[in-house]
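All protein chains of the complex are present and in place, except for one that has been dropped.
Residue numbering begins at 1 within each chain, and the chains themselves are lettered A and B in the order written.
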Amino acid sequence: MAANSNPTIGKELFAHVETLFPICRSITGKGLRETLLYVARQIPLDLHELPTGMKVLDWEIPREWNPRGAWIRTLSNETIVDFAWNNLHLVQYSHAVDKIVPAEELQQHLHSLPNQPDLIPYRTAYYADTWGFCLPDRILKTMTDPTYRVFIDADLSPGTLTYGECFLPGREQGEVLFSIHCCHPSLANDNLSAIAVGIELARALAKRERRYGYRFLLIPAIAWLSQNRDAVEHVHHGLVLTCLGDAAPFTYKVSRRGDASIDQIIAHVLHHEASDNRLQPFEPYGYDERQYCSPGFDLPVGCLMRSPNGSFPEYHTSADSLSLVRPEHLARSFAVLEQIVDVIEGDATYRSTCPYGEPQLGRRGLYRSIGGGTEHPFDQMALLWVLNLADGRHSLLDIAKRARMPFTTVRIAVDVLVKAGLLVPVG
Amino acid sequence: MAANSNPTIGKELFAHVETLFPICRSITGKGLRETLLYVARQIPLDLHELPTGMKVLDWEIPREWNPRGAWIRTLSNETIVDFAWNNLHLVQYSHAVDKIVPAEELQQHLHSLPNQPDLIPYRTAYYADTWGFCLPDRILKTMTDPTYRVFIDADLSPGTLTYGECFLPGREQGEVLFSIHCCHPSLANDNLSAIAVGIELARALAKRERRYGYRFLLIPAIAWLSQNRDAVEHVHHGLVLTCLGDAAPFTYKVSRRGDASIDQIIAHVLHHEASDNRLQPFEPYGYDERQYCSPGFDLPVGCLMRSPNGSFPEYHTSADSLSLVRPEHLARSFAVLEQIVDVIEGDATYRSTCPYGEPQLGRRGLYRSIGGGTEHPFDQMALLWVLNLADGRHSLLDIAKRARMPFTTVRIAVDVLVKAGLLVPVG
Partner (left out) sequence: MAANSNPTIGKELFAHVETLFPICRSITGKGLRETLLYVARQIPLDLHELPTGMKVLDWEIPREWNPRGAWIRTLSNETIVDFAWNNLHLVQYSHAVDKIVPAEELQQHLHSLPNQPDLIPYRTAYYADTWGFCLPDRILKTMTDPTYRVFIDADLSPGTLTYGECFLPGREQGEVLFSIHCCHPSLANDNLSAIAVGIELARALAKRERRYGYRFLLIPAIAWLSQNRDAVEHVHHGLVLTCLGDAAPFTYKVSRRGDASIDQIIAHVLHHEASDNRLQPFEPYGYDERQYCSPGFDLPVGCLMRSPNGSFPEYHTSADSLSLVRPEHLARSFAVLEQIVDVIEGDATYRSTCPYGEPQLGRRGLYRSIGGGTEHPFDQMALLWVLNLADGRHSLLDIAKRARMPFTTVRIAVDVLVKAGLLVPVG
């Protein structure tokens, strides 16, 4: 079912990932800003800067971190690891260091994955005043010298946290929120895949007539929420987008409410898209859905993924690279989001103008006669379902669910029936 | 469980089917009228005539169709098919024809079943101005002549549509509706089986004291609904009856509401009657339930069948004949309908006169003493369940469901307890 009207969309999505991959992002700093400026060249994106120390809900904007270089060398000047080789080598928010340290002390600052000895882990220390390196366990095991030289050239000083916001207004006041984190360094699936899909989704939405406003946030949610506490009442539907480039089927983590419209919409779309897509209950952990779904906000925001965070072996390691993410997977994620938007935009309630008995479809050219083939552009049963349930109390999504049909099939039937004068919109 | 008090009922039911089988019925015409007159000789049936062209809801009463003869012959006068052999050979509502036609043109008017080459299909063309024949594919394949002579002697002209209505009044104003279509020609299961069961059910109901009024309609629902738009408010329960003579377990298609009383009653009766009986969700297709359940009416009307329409190989073919329908299957259908009526009539709400603690059944002769056998005509647990749930909020059907007992067992316990002064009816 995953239709995709644009045959080149996979390549375009992958090109965004490729371009952004080398940049060293963090929750603050030049790499993050460079990434957002790239996005701002693709779609209308406002950049906001929040100063270090500013109170954001229960949190505080941290110092800005800007690494320039970092390495560990033997005393005979052999380089063991270098930030220039892979920005995962440096623990994020490490402060500057330049000294010779005994192996025993150095060990306290090294992180590796003994069970995945070839991979570099991804580690952060936002609120700890420390430094550290990440490296393959295989290399760690070769470090037998008594002392090493350690060098980190990085600023950790007052500055700003940057976040991006793209708003496409709609006919109605209600809004749809897409939230995409962009604080990870060279990790492709988590979360350049979602940045790429977000760019193209915003671009596609910008071109179409919109019932809802669409707001794309590239952001830590807490920063935006702290600035927009009253605006949240306009959020009718919301989605955190992450890990949308790998080969796994979709996993949708439902909102805290569990039965919000967005939960029902995505359950429906994923059910018809592939039988191995699955839903996952809400838990207050994972991505920024935990902020949108904190009890004070309790927004209808779920999280759409392919492989869920923590569940795939490449997660938060150097293996989450350009080889994990494929153009066709990105394209399928984009197509599913288009279907989700189609339901959000197209769902409505109608009333039959002919509710007593079944209308005579034949004289309106809407019924197969003897030997009639499949020349009709609509589904005969969809017409009957819509007419039967168009009582002003069933939305089109309700009808699609009860008829066990894709929303699109029902939507097409509705358009045919409206044209025939058999349906009128309600409210 | 399927008890049947009348040992000869199977034979009587089958005799109705046999008598009516040869008649060529359609939605109008003499065959239909002859059939209804037969029914009117069995039960008090009012016949109504609606004139051609009359508006009935969104539809119009069609012209009356009366076929007299029809055949296809070779030019050497060999008869290929003849309406006299089987009235399924003629497409219903075919207009008169008498000409020699080239084989190629004739092909456009012939209907067969390539996958069931020995059977004649059943086809109609109510609202198309055409003619046609149905025949076994095996015969169709032998028709290699370049031309054939085709003859149809049929009237298609203004007249009336006839429908039958039998009403048996009850103590209360509420009504139970049984709707039975009788527009099919020589098809035994669909639907002479239900006509036969309907006749005997009405006859049995006429003899008993009735709480509800019972209305039997032999009819296209649209015709009756158009004449009785306000009367529908009295319909408390309704059932479309069809295909009640074959060997399959029961299938009950629930009403549009899904949880109407009739849905719960039949789910209960069928559950206890046999473990392979099954429920089917509503869909706006099938028989006249689609009219009763159109959104303007939304009546509590389901559809009771053995094999569901479209699901058995003999459906709408010449194999739906007297050999498909057996007296014992008809008798079982009749018995289940009697049970359904027993629940409809017998369901009520009671209140215990001794609600604090369990009443002492022993001193009322309602408890087994030591070594007591099974001499009691009631079920001990049923007494306890009824006393426990007789709080004025549980109907007897609620109690039977919670106790996982047949309704009859509960009903018998109630009668015992009422007699003992331990229960009083509510409302």
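Everything below uses one rule, namely that a residue touches a chain if its C-beta (ideal position, glycine included) is under 8 Å from a C-beta of that chain, and two chains touch if they have at least 3 such contacts.
Owing to the predicted nature of the structure, the values given are computational and were not obtained by experimental measurement.
Chemist: Can you say which of A:H234, A:H271 or A:R290 touches the chain missing from this structure?
Modeler: Of all options in A:H234, A:H271 or A:R290, contact with the hidden chain holds for A:R290.
Chemist: Of the listed residues A:N66, A:T162 or A:S226, which contacts the missing chain in the full complex?
Modeler: In the complete complex, the chain left out is touched by residue A:S226.
Chemist: Quick one: say which of A:P67, A:G132, A:P185 or A:G245 touches the chain that got left out.
Modeler: A:G132
Chemist: Spell out, residue by residue, where the missing chain touches chain A.
Modeler: Considering the whole complex, chain A reaches the absent chain at 57-60, 91, 111, 123, 125, 127-128, 130, 132, 221-222, 225-226, 229, 256, 283-285, 290-291, 293-298.
Chemist: Extract the touching residues of chain B with respect to the undisplayed chain.
Modeler: Listed in rising order, the touching residues are 352, 354-360, 362-363, 369-371, 381, 384-385, 387-391, 403.
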